[in-house]
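Below: one structure, written as structure tokens.
As you look at this complex, bear in mind that one protein chain is not there, while each of the others sits in place.
Order as written gives the chain letters A, B and C; numbering starts at 1 within each chain.
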Amino acid sequence: MEENKGASSCSSHGCNHSNGGRGEKFLNPTPMLDELEKGPWPSFVSGFKNLAERTKKPMLRGVMDQLEYSYNTKMGYWKGGLVTVDGYGAGVITRYSMIKDKIPEAAEFHTMRIQPPPGLHYNTAMLREMCDIWEEYGSGMLTLHGQTGDIMLQGIDEANVQECFDKLNEKGWDLGGAGAGMRTAVSCAGPARCEQACYDNLELHLHALRHFVGQLHRPEWNYKIKFKFSACPNDCTNSIMRSDLAVIGTWKDAIQVEEAAVTEWIEEKGVDALVNQVINLCPTRAISLQDGGMKIDTRDCVRCMHCLNAMPKALSPGKERGVSLLMGGKNTLKVGVNMGSLIIPFMKMETEEDREKFMKLVEEIIDWWDDSGLDHERIGETIERVGLRQFLDGVGLDVDINQVSRPRDNPYFKAKY
Amino acid sequence: MEENKGASSCSSHGCNHSNGGRGEKFLNPTPMLDELEKGPWPSFVSGFKNLAERTKKPMLRGVMDQLEYSYNTKMGYWKGGLVTVDGYGAGVITRYSMIKDKIPEAAEFHTMRIQPPPGLHYNTAMLREMCDIWEEYGSGMLTLHGQTGDIMLQGIDEANVQECFDKLNEKGWDLGGAGAGMRTAVSCAGPARCEQACYDNLELHLHALRHFVGQLHRPEWNYKIKFKFSACPNDCTNSIMRSDLAVIGTWKDAIQVEEAAVTEWIEEKGVDALVNQVINLCPTRAISLQDGGMKIDTRDCVRCMHCLNAMPKALSPGKERGVSLLMGGKNTLKVGVNMGSLIIPFMKMETEEDREKFMKLVEEIIDWWDDSGLDHERIGETIERVGLRQFLDGVGLDVDINQVSRPRDNPYFKAKY
Amino acid sequence: MSSPERTWKTIESGPHTYMEALHPVVRKNYGNWKYHEIPRPGVLKHVAESGDALFTVRAGTPRQDTVDMVRQLCDIADRYCDGHLRFTVRNNVEFLTPKEENVEPMIRDLEAMGFPVGGAGNCVSSVSHTQGWLHCDIPATDASGVVKSMMDSLYDEFKHMEMPNKVRLSTSCCSINCGGQADIAVVVKHTRPPRINHDNLSMICELPKAVARCPVAAIRPTVVNGKRSLMVDEAKCICCGACFGACPAMEINHPEHSKFAIWVGGKNSNARSKPSTMSIVAHNLPNNPPRWPEVTEAVGKILTAYKAGGRPWERVGEWINRIGWKRFFEETGLIFDEDMIDSYRHARTTFNQSAHVRF
Partner (left out) sequence: MSSPERTWKTIESGPHTYMEALHPVVRKNYGNWKYHEIPRPGVLKHVAESGDALFTVRAGTPRQDTVDMVRQLCDIADRYCDGHLRFTVRNNVEFLTPKEENVEPMIRDLEAMGFPVGGAGNCVSSVSHTQGWLHCDIPATDASGVVKSMMDSLYDEFKHMEMPNKVRLSTSCCSINCGGQADIAVVVKHTRPPRINHDNLSMICELPKAVARCPVAAIRPTVVNGKRSLMVDEAKCICCGACFGACPAMEINHPEHSKFAIWVGGKNSNARSKPSTMSIVAHNLPNNPPRWPEVTEAVGKILTAYKAGGRPWERVGEWINRIGWKRFFEETGLIFDEDMIDSYRHARTTFNQSAHVRF
């Protein structure tokens, strides 16, 4: 490859354009990216271009050039580093360009991960404040939201990071997680806007993340650990697959049935729909057709949510509500997807005491993992390696048949008798 | 323990009885075993005792004494050895007593494994001949049948083995398998007495076991290999769990439906029974209720047999019949139960050519295993260790989605592109 | 072994031929049966396309037979079945005749001789089982005795058809389980690592073979009293007993520490659900000859619950899948414990990877 000829004339790096001619445009031509301005779905490229043309931030021009270059060469050009703020060990994802000789304007392009309010509920004042600070110190580019739940403020120079953080922190914002520690969490809409909510996940989310705020900012465990809070088993946060600690709302007693609404439903949709769309889809055949109506055998119900989803006016979760804790979810790396597994079938989650009890338990769990885990080993991997039973013993948790889908099919164990 | 005082006075070995007093009895007292003469189910102890009293064979007295001793001490006292017949390397299970100093009469107690006719069909002449020979040379004790399918003639001295075998062999009997080679096979009743039979398993059994007769008598592979032949997926020989090569009858086209018999069935049992006992139990919902009758969507049918079992008069397997080959079944040792897995979804099995083609294939499979397997590794273990795909490649078999319950859920492979 | 005066030259014939063993009506209708019925317990009626009917009378045997007993069975076959009979894969004997009028007298004769007629349809059939102390070189118990004791208590269930579906039982005298997967299985469970008989070992053991046999690499070579021997890492050992099969000095059996476990839900047929392996539901039952009452009792609890709660066609495992394991333990009174959580090769696949929960 040729030497850097300056970012504003990037003919050398395959962009096939020059900045001459149309002096009115701040940006260099990006013909590949421009293809992504076509079509009806909102275009991030258009968004970036508009922002750049308005703010004339060189970093934005640089990052567009580098992205165009990636589209041409089909390779990425960022490398990591270690930018952070005073007293924290994580929260800024550091990016230096590997081709800053070619495109110096985006030599640095760090991301600040910011923890949003649980449930991603905002008022416009909060958002506008954040936008103003971000426009002042950073690129003005952001993601709502990252997969772990952070607001990602993308594109800032190291020099501005501390001041930007201070300004944000003054307004109630704090950095999110990164590295081998507690991570930012996600909550579903929860009791704020959902009739299925079985516990106050927003409250617990706030509580739990504050509890672990030190370990989030100064990561020093084996690897990352993530909470997600879904207020019912529909699991709108995908917690089972992407969190080490999935806190899922559930209930213990019978589903609440409003008979009149059931009748109304059947009158409107018919018995066929009742059979085909509700009764036959219950995973455990807990529902039977009785005199043209439905009867739920609570003992057979596994709290899957289906019938409640299908008949939201008529059915709702029982009254004895709380959470299940599933553990060990994570995605593909190294071991293949691990879905979280049910560890605590039920815990009440109503009072401050309930929450404290829960936090104590989670601390014990993490302590066990910190002792028993290997470097870069998620807690689900540790449990699998060491053994579920050993984990339960280690943390002092009760054995429950709900923790497994079946008893073992091999006789290969040494019992204590 | 005290020294041997002779078998007929076995007070020393815990039997707590003496042979004095009641001179009329040939056997020593066996109070523990005698408990097993109580109760309505036919008693093997009574059988043994009657045989012993009639024949007065010392070996029978010895073996009863040793068994009584085991019942008292809760330990077994047989050890192996290497008895066989001319030219064979297997087929006699050799047993020497570890306590022949205490009970010399059963110092030797070898078993001859004999291959029965496929399907365990007999005429009385065959059986009587066998009994006569066995009474002449052996103990007269036998098992019909061992779990692998053999007639087990239990209790013979080494000195009599060859002559006993010669006599049996003259009458058409041959030894069964043992050791690291081909083993005796099992077939269900098959076309001889079952309307579900989808191929002639008795014929194939005879063919296959004759084909491998050398490797059965002179074992020299990594480990044992077993055939079982079930003429339909009801699998009355349990082939899937206890044979390396499970040959299970199946069919390709639509289930044959006799409409009149269906109607008759419904008239007799009612629509409720049709829905609850047939339609709802189809594993793939291939059957639907239509105008009070049933309709099978062949494309969704997985040949599970249930509806045919429930309505034998009305439904029968399709006309295009053949076999599926499942491989790798074995019980618990070392790796835990391996259920056989579907390897060949369908092969015709009607003509001599079909059978020859099948034998060629099985030879290739065994060759692959002989090359790729480790010592004491069943073929299912080898396939699991080396990889299903590698096995299919190795033997030159086609890949078929029917071989797996789902495509992989991890991206961890290196493809050939 | 070889007898010099041998005159007979071995014919390596393999299985005995079967054509001559088939009843003429069977031969005539071979491959052309149309349907069957179970007119009464222990009796099958098969009807051929030709219209011919064949009656089968099924009876239980002890499996550990004698020539005298086999001759008795032959007498029956000669009397009623033109000299034809067969055995089932579960050690029952079957008498086949086209003559309906032979059925009742045959049943009477069999029962008089002590052979219970039954084992067909939705009943508890005979127990598939193994050698035990009578013949095997590695048994921890006597399967035949356990089976006899168990079948005494299940005699009526063999002779009637009151179960939701077929019930298959098996019993095995070591963890290898030659008896196989079944709806309910009674299998010896080793509970201690093998004790090593160092005196014997060097003489009788191919050391590398025993080392290789261990699935968890718990066996290491060592020297004891100047002799080459083996040692077991007891923390690793999973008490599988595989080494004992390779080397008789790796003594896994013990009069007190060899226990019984009860397993349920094995299914080998493809009917409805796919075949399934068994799950452990009780262990630490004593090896208690001559009648093993604890074992019979545990099996009885399971059968009672299944008989009461199973729906038509549900095999034991299918019944449990519907009602859930939690309720299975409640209804049988057995106790789920931490040892029943899988810890072996594919343990993770048995974790409850969902929020599905039963209270």
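Assume a residue touches a chain if its C-beta (ideal position, glycine included) is under 8 Å from a C-beta of that chain, and two chains touch if they have at least 3 such contacts.
No experiment lies behind these values; they were computed from the predicted model shown.
Of the chains on view, those touched by the hidden chain across the whole complex are A, B, C. Per the touch definition above, the residue from A:90, A:103, A:141 or A:383 contacting the chain not shown is A:141.
From the set A:178, A:216, A:294 or A:323, the residue in touch with the chain omitted from the display is A:216, counting the whole complex.
Taking the whole complex into account, chain B touches the unshown chain at residues 233, 235, 240, 248, 250, 252, 283-285, 299-304, 324, 326, 328, 338-342, 345-346, 384, 387-390, 392-393, 399, 401-417.
Along chain C, the points of touch with the absent chain fall at residues 270, 274-275, 346, 348-349, 353-356.
The working rule: only the chains that are shown with their structure count from here on.
The centroid of the Cα atoms in chain A and the matching centroid in chain C are 51 Å apart.
Separating the CA-averaged centres of chain B and chain C is a span of 11 Å. Shown for chain C are the residues in touch with two or more other chains, namely 175, 215, 240, 277-278, 344.
Residue positions of chain B touching 2 or more other chains: 332, 336-337.
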